[in-house]
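Here we show just some of the chains, and they stay where they sit in the whole.
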Amino acid sequence: MPDVSPATPDVRDDGVPTGVINCAAYSAGQRVADLPICDIHEALAHGDRFIWIGLNEPREEILREVQREFDLHDLAIEDALSAHQRPKLELYEGSLFVVLRTAQLLPGGGLEFGETHVFVGERYIVSVRHGSLKSHVGLRARCEATPQLLSKGPGFVLYALMDFIVDQYLPIVEALEEQLEALEEEIFGERFDRQTTGRIYRLKRDLLSLKRAVSPLVEVCNRLMRHDISLIPEDTRPYFRDIYDHVVRMNEMIDNLRELLTTALEANLSLISVSQTEHTKRLAAWAAIIAVPTMIAGVYGMNFDAMPELHWDYGYPLVMAIMLGACAALFIGFRRSGWL
Amino acid sequence: MPDVSPATPDVRDDGVPTGVINCAAYSAGQRVADLPICDIHEALAHGDRFIWIGLNEPREEILREVQREFDLHDLAIEDALSAHQRPKLELYEGSLFVVLRTAQLLPGGGLEFGETHVFVGERYIVSVRHGSLKSHVGLRARCEATPQLLSKGPGFVLYALMDFIVDQYLPIVEALEEQLEALEEEIFGERFDRQTTGRIYRLKRDLLSLKRAVSPLVEVCNRLMRHDISLIPEDTRPYFRDIYDHVVRMNEMIDNLRELLTTALEANLSLISVSQTEHTKRLAAWAAIIAVPTMIAGVYGMNFDAMPELHWDYGYPLVMAIMLGACAALFIGFRRSGWL
């Protein structure tokens, strides 16, 4: 099966990619035809078929053509064109419109988000990708490998697509968990510096972004698995509950991370203060060790006529010994009390 | 179409502006007549027409005239006069009363809020602006450009108006996001000072004000798109869902910003403490570098008779070399351990 070379033309007359990745008709779980968008109505004449179209940042004319074929609502198409939506589920007469956010971890450490919009009808499913690097081709192959499931129709394809996207979140959450662990080691292993605070902040920002992608899915899945959406066949609903479980679990992991991060930031501040106290103590200890001989030297630098020690033979070495002794005593004392 | 010069007189006999910007009758999506307020009842005699009136800080007598024409509720009119309302939707018998807040970014950086009140009935819509600099004239032109939509009646005009106002929030939220990014750079780029804290605070205050304008709209849209408000035609409801999505998304963005800001404030405090620790370390290092030669000099300033070093030929240069050496050793040591 030609996964990567779609049967439908990817460019139009002007040589610009149209954004159509794949357009195929399925019957009883089997791909029965690859066809251009304009032939959809013919394919739909066969009462037992459904159409699965994959688009990637399509040109507006292509999307408008799809709209005409399936009679999609204007507002949904405009959403699919502009692509700055939060994840949601909209129910139009005879069709579902689902918006999902895709996420990927950048090599440098940050997160990048894309969007996938899905139109689902009785006999069609159209997915529109925006800014998502990972193609859905593997997904289509996997679906076609289980015809008994694929024969459940567009509702099942919607599940497979959502499952595919939600599965991409888990490694990201785990990567963020690892980042927190690295931060914990920095903070409590006394290797923190000014960058640590910045890293905590950036991790928080990433967590909040991810949360915004994940948490609306709880409601989306909830509606797909519970309510009377006739487009989702009865026996497909447990599958959406499965996604629901994943989403709720990831949501919890993210919240967990956020709360730990808040605590880590406060712990960091405490430890900075502790280390400040320790520096103050060390500073004080050394200041004392230097100040005491300075004071003694000052005393014997006085110009009194009658200072008998000055005339002792061993006055100088004695005083030097006293100075050293005082320093040593202070040093040992400070060390014992943990100041040095 | 004369957008900016309304057909209805803007001033009365006494030369004071009445606040009437526009008053027109529409039939099948077309503007069929501009008319003075007092002729409304005649226009309404044509069963297929609806009236769209635009007022800007109107004189009370004008508002009372409108009230009489459309039989509006006293409390709603009083709200429209005093203009210190939070966004809300009120359902009176035969009419809707909607309060919206308009927002604009001042050149100096703060936010300024105005209010727009809308009365919607079966065959009329009246908008009353307060303190909003941006006129609705462009909106009317845009509506008149799509007669097939405008023919849906006052419900659609309400949508267009709300969409117009909600669209003004997005650039503001984005401007606040940029302010946060600038603050992040200040904080983590070690260029923060006392103004930084003030800027964080002011951004928080702006976010809270904006939140108060945006968040009640979630409930307003929710009621407009869901409940059995017969004034909103069935096929206009998806449009309010569109506004709902925008509002929810902006709400999320604002909450996101607030949480990041809280973290930024704490991170800022941590970094201030870190920088304090660093200053303490540097202070301690320099103190040590100066104190050591002072101590040595003190020793050789003592007046003991028997201090052989004093009589060495090269005693002085030797001691000076020792001093310099001690200073250099300390300097290098502190630098290596990151104190200097």
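Which chain is which? They are A and B, in the order written, and residues in each are numbered from 1.
In this section, a contact is a pair of C-beta atoms (placed from the backbone, for glycine too) under 8 Å apart; a residue touches a chain by one contact, two chains touch by 3 or more.
Note that the structure is predicted; figures quoted are calculated from it, not measured.
Shown here are 2 copies of a single protein sequence; counted across the entire complex in this file, the number of copies is 5.
Here, only the chains that are shown with their structure count from here on.
Bringing chain A onto chain B by least-squares fit of CA atoms involves turning it by 70°, to the nearest 5. The mean-CA centres of chain A and chain B are about 27 angstrom from one another, to the nearest whole unit.
Those residues of chain B whose C-beta lies close enough to touch chain A in the complex are 184, 188, 190, 238-239, 241-242, 245, 248-249, 252, 256, 259-260, 263-264, 266-267, 269-271, 273-277, 280-281, 283-284, 287-288, 291-292, 294-295, 298-299, 301-307. Contact residues of chain A toward chain B in the complex are 73, 75, 79, 84-86, 88, 90, 92, 193-194, 197-198, 200-201, 204-205, 208-209, 212, 262, 265-266, 268-269, 272-273, 275-276, 279-280, 282-283, 286-287, 290-291, 293-294, 297-298, 300-303, 307, 309-311, 313-316, 319-320, 323.
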